[in-house]
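Yeah, one chain of the complex is gone here, protein chain that is, but the others are all in their spots.
Chains: A, B and C, in written order; residue numbering restarts at 1 for each.
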Amino acid sequence: MSNKIGEKFQITSFGSSHGTAVGAVIDGCPANLELSVEDIQKELDKRKPGTSSVTTPRKEADEVQILSGIFEGKTDGTPITGVVFNKNQHSKDYSMFKNTPRPSHGDFGWMTKYGNYDHNGGGRGSGRVTIGHVIGGAIAKKLLKTQGIEIISHVTQIGNIKANENNLDNIKENIDKNPVRCGDLDAAGKMEELILAKKAEGDSVGGIVETIATGIPAGLGEPVFERLDGDLARILMNIGAVKGVEIGLGFDVASKTASEINDEYYINDNHIKTKTNNSGGIIGGISNGMPIISRIAVKPTPSISKCQDTIDLENMENKEIEIKGRHDPCICPRVTVVAEASTAIVLADHMIRSGFIHPSNLDI
Amino acid sequence: MSNKIGEKFQITSFGSSHGTAVGAVIDGCPANLELSVEDIQKELDKRKPGTSSVTTPRKEADEVQILSGIFEGKTDGTPITGVVFNKNQHSKDYSMFKNTPRPSHGDFGWMTKYGNYDHNGGGRGSGRVTIGHVIGGAIAKKLLKTQGIEIISHVTQIGNIKANENNLDNIKENIDKNPVRCGDLDAAGKMEELILAKKAEGDSVGGIVETIATGIPAGLGEPVFERLDGDLARILMNIGAVKGVEIGLGFDVASKTASEINDEYYINDNHIKTKTNNSGGIIGGISNGMPIISRIAVKPTPSISKCQDTIDLENMENKEIEIKGRHDPCICPRVTVVAEASTAIVLADHMIRSGFIHPSNLDI
Amino acid sequence: MSNKIGEKFQITSFGSSHGTAVGAVIDGCPANLELSVEDIQKELDKRKPGTSSVTTPRKEADEVQILSGIFEGKTDGTPITGVVFNKNQHSKDYSMFKNTPRPSHGDFGWMTKYGNYDHNGGGRGSGRVTIGHVIGGAIAKKLLKTQGIEIISHVTQIGNIKANENNLDNIKENIDKNPVRCGDLDAAGKMEELILAKKAEGDSVGGIVETIATGIPAGLGEPVFERLDGDLARILMNIGAVKGVEIGLGFDVASKTASEINDEYYINDNHIKTKTNNSGGIIGGISNGMPIISRIAVKPTPSISKCQDTIDLENMENKEIEIKGRHDPCICPRVTVVAEASTAIVLADHMIRSGFIHPSNLDI
Partner (left out) sequence: MSNKIGEKFQITSFGSSHGTAVGAVIDGCPANLELSVEDIQKELDKRKPGTSSVTTPRKEADEVQILSGIFEGKTDGTPITGVVFNKNQHSKDYSMFKNTPRPSHGDFGWMTKYGNYDHNGGGRGSGRVTIGHVIGGAIAKKLLKTQGIEIISHVTQIGNIKANENNLDNIKENIDKNPVRCGDLDAAGKMEELILAKKAEGDSVGGIVETIATGIPAGLGEPVFERLDGDLARILMNIGAVKGVEIGLGFDVASKTASEINDEYYINDNHIKTKTNNSGGIIGGISNGMPIISRIAVKPTPSISKCQDTIDLENMENKEIEIKGRHDPCICPRVTVVAEASTAIVLADHMIRSGFIHPSNLDI
């Protein structure tokens, strides 16, 4: 199994839901970036469960410790290790899942591929491993901020309820005001109602998360195989529950003509801009200086208490399953934090790879 | 610039539209695979332009030569180099594009990032570089066929015209019967009409290409960062003009509940299957043995003869542009070949990485 | 900074001498390998200082904790994280080294390259970071043992004192009987005397460490750039203090003719062997089934209490330095453990890469 991503800014993730700890080693962050435990903790606090009506009521403190990589309040170029020790994880009996794959859940693949599967709480297949992503993303965001780059993810759709478009300032202001992390407060209310209704039914619901990155210079990414859009698509599709990724107009391009959607250039105050941003900030694999906009399709959490058909792998026979427990009736609000982190990791990596950030030393 | 993709089955692509040659080195193909020039040529023939009413009328022979890697009709484990020498490429004057980026075309990124930009026919940003993908894909397909894996790509939408669903055998039969490479012959006729209408207007139109891979074993891909869906999303998003990637239900999951779309397991004749395949053959990053299904959103070719606004980079002033020439009014039919090749490359790579194909020697 | 090595069996090392912890994430170990804390601790105990007259008298407990990757006593395919928390490391004042590079010590490079340098006890440049190597190596050795592969490193020279050649069984028996870890007990006594004499002078002395790996199948390594000898040379040269690497006869080949040293093949009981092993088990980058034999040249520890000339980087002026403290007067005995670990890491990686060990699951 390989658990790393990134070329120059590289995350190696480790740990599982019910093991000793989860965390990540972040290698390749240049020296001299001011970095504190709080920079990471505040991102983890956005991800952690038990904070609202629409997420699982499980309580997890998720306090991070930094084991390496900081000297006198700054990175020193050496690998940064962030760890969250798991607590109170052994309260439940998961033995029923040992040989019984849950429909649309990753456990079948694990059992088949690795043989020895930690079935407790999803093991390493648990959403809890995204703690590693968020640790890496927090550092990436801090690094990108030194270059004027900011990233924000928000929910634009839950079930059939769609948010109205909003400007970036309003989105930023609104997402912390509602548990769905939606940028449109009217839609947010309806989304919350829908999620609670599905929760009451023992069901769950999907949605869409959009990510906007601003302050990106033109010239990030490489044009054939290490394209910025390809790398973003990969890391976003790698998030559990994601089944689709779009950049810019995304699937809407299929029904359009070039004359309708081509982004025409113009010069504004000696800066090159495009009149529209249908390309979502990336053309031909390379950033063009406009905001980078992506959207991901997030499926409904597969763990539901409704009765489903499945199989018993040990006896190779059909059986039924009802998955009790405190599952997220909609994972989208928490996915926003992971999408932000994932986007930041790719952008930090490419900023170094493309020579915008020095690979060893931020002061050079 | 990095021009390679894959970990064990690795493609290094080279060349540009109007340079001496385009091609690829395929490294990591195990020894003892029967492979001929024809295996590669037949795939290139599907990709090459000038073969129908809906592609560019440019004629390119695209004859491949193999420079290395085959001994006595079989691969010998050494890198396979396939080259297509460019012919008659210098007939046109491209100097007008030297400092004038075309709207929604990759050239702006190249000029900005590399400084020295081969503006003739798009240079290395040309769709012509996908010859390297197709060479690699042809070898990957041959390798996968030894394991019972087949891959087919077809057009499911052009503009607002959508193909009806069809079974795989019909799709395979139909795609070679129409220039759009659509699996539904009724829709294909309407698609062709639409493309020709847009061509007459000096415009172009987008669409959707679906890829189906069958015969995949359960257990391909790794669950966190080197997931099969992530790697597919990357290589598909890397195809020029692609703005969105879906696996299985894709963006439709956003409006669904788990009880509607979860894929329930059952045992059929001692084989594990799922009743539905909404996951598109991949759950938690790992294949589950069902067909792998992806869809990509392909934007309309940005090079159109309609007048557009752009800029003069040398004088930093606004100007207009009309891009004359024999451009594809819809690139989707040719993208099917590249999508097939790209999917094959990722699957071949993961078949080796996951231990289903021996890394050195197919006879072991 | 990149802190990983290996392609399929991959070590990501982290931590520094006086930070919170040192350790490593081992990614790519197949599932179902029996592995305990003791398997790792026993190797760390061989490496740790303070155990004999010829190493530093510093006491470090070096107790490892496993944070992830083991389920019910076996690896489960997920990354294995081993950590040693540092204890009692802040007793000394290292401020004199902040801007004063020590002759032939790595600190000058760190100051120059990263700017923010943890000067306490050598920071991440300390030999203490080889704890990460040894954790990785312990797992690699356990994995290799399932395939009948064993690795042993021993001291063959200290200063001008050379060990006599000995058979492998005697070497194994002898190295634990003397503090120098030499396979020849007579030489070991003289080596110990020499080290103690140099220690008394406030000086240190170099030596040679040989590593022998047995049970290697023919066919490990790739013939051009990912050769087994190249990968061994890299990881061995990467050990601090190493200035030379040999395989087989090594530098002695320079004065020989082919007729003197070519390894002639013969068939013995239906097995292919060579009459001599001057190639040290690797020809043309690929193992030939004979034992793999390497030797490394280890320089004398550069930290000595004798007065030396150096510079003050802050004021850019010449100055003198005497490095007090409890340094190893000869690092060779402890390097044996790191050489063994490093060799094991490369061999485990290539055993997986070459298809001798399944990449995901040892039970397949």
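Convention: a residue touches a chain if its C-beta (ideal position, glycine included) is under 8 Å from a C-beta of that chain, and two chains touch if they have at least 3 such contacts.
These numbers were taken from a predicted model, which means no experiment stands behind them.
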Among C:D107, C:E150, C:E192 or C:E340, which residue is in contact with the omitted chain in the full complex? C:D107
Which is it among C:K42, C:K177, C:K275 or C:K324 that touches the chain not included here? C:K275
By the contact criterion defined above, which parts of chain C meet the unshown chain? Give residue numbers in ascending order. 1-5, 11, 13, 101, 103-110, 112-113, 124-125, 129, 157-160, 198, 201, 203-208, 218-219, 221-227, 229-238, 240, 243-259, 261-267, 270, 272, 274-275, 278-280, 283-288, 297-304, 306, 308-311, 313, 316-318, 354
Contacts of chain A with the absent chain, listed as residue ranges: 7, 219, 353-355, 358-361, 364
For review purposes, identify every residue of chain B that touches the missing chain, sorted by number. 1-4, 10, 12-16, 19-23, 25, 27-28, 31-32, 65-69, 71-72, 74-81, 83, 110, 113-118, 123-124, 360-361, 363-364
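Going forward, only the chains that are shown with their structure count from here on.
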Which chain is in the middle, if each chain's centre is the mean of its C-alpha atoms? A
Tell me which chain's centre, taken as the mean of its C-alpha atoms, is farthest from chain C. B
Distance-wise, how many Å sit between the C-alpha centres of chain A and chain C, to the nearest whole number? 39
Using mean CA coordinates as chain centres, what's the chain B-chain C distance in Å? 46
Distance between the centres, which are taken as Cα means, of chain B and chain A, whole angstrom: 27
By the touch definition above, chain B meets two or more other chains at residues 219, 354
